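Only one protein chain is missing from this complex, and each of the others stays in its spot.
This part shows chain A:
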Amino acid sequence: MASSGVKDFYRQKKKGGMTKASPSSKKKTQQYTGGASVRATDTAQTSALISHGSWDLKDDFGDHEEQLRQFDMDLKFGPCIGVTRLQRWERASAMGLQPPAHLRDLLLGAPSTKNHSSSGPSPECLWEGKV
């Protein structure tokens, strides 16, 4: 997996310099999807973020998604691939691992998986569709 492509996951907190970032980000996008299983929606997602102009859209979304990704990566709650985040949360709760309660509220407010580019954290784990 091209590690440079991981930077596309996390928002680059830049002030301006958008046009400079676009071509190189697009190049990174190409490298990234080349390594993983190719899905048209993912390419559209990352270029949509750039093409809409500003990085600073919807601060909340970025934070929420970031928290959920940390939840995905936390070893204590077990493997994250192959289950939705909500299922993993429910499982962790049933096992007495005390996952943070506010994450469940986030996940219940999440829209359907078809709607990537606008607000709302994804109900699937961060590796979904990429491994």
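Rule of thumb we're sticking to: a contact is a pair of C-beta atoms (placed from the backbone, for glycine too) under 8 Å apart; a residue touches a chain by one contact, two chains touch by 3 or more; residues count from 1.
We take it that contacts and distances are computed from a predicted model.
Q: From the list "Cell division cycle 45", "AP-3 complex subunit mu-1-like isoform X1", "DNA polymerase delta small subunit" or "Origin recognition complex subunit 2", give the UniProt name belonging to the chain omitted from this structure.
A: Hidden chain, UniProt protein name: "DNA polymerase delta small subunit".
Q: Please give every residue of chain A in contact with the chain that is not shown.
A: Against the left-out chain, chain A lists 75, 78-79, 81-84, 87, 90-91, 94-95, 113-114, 129.
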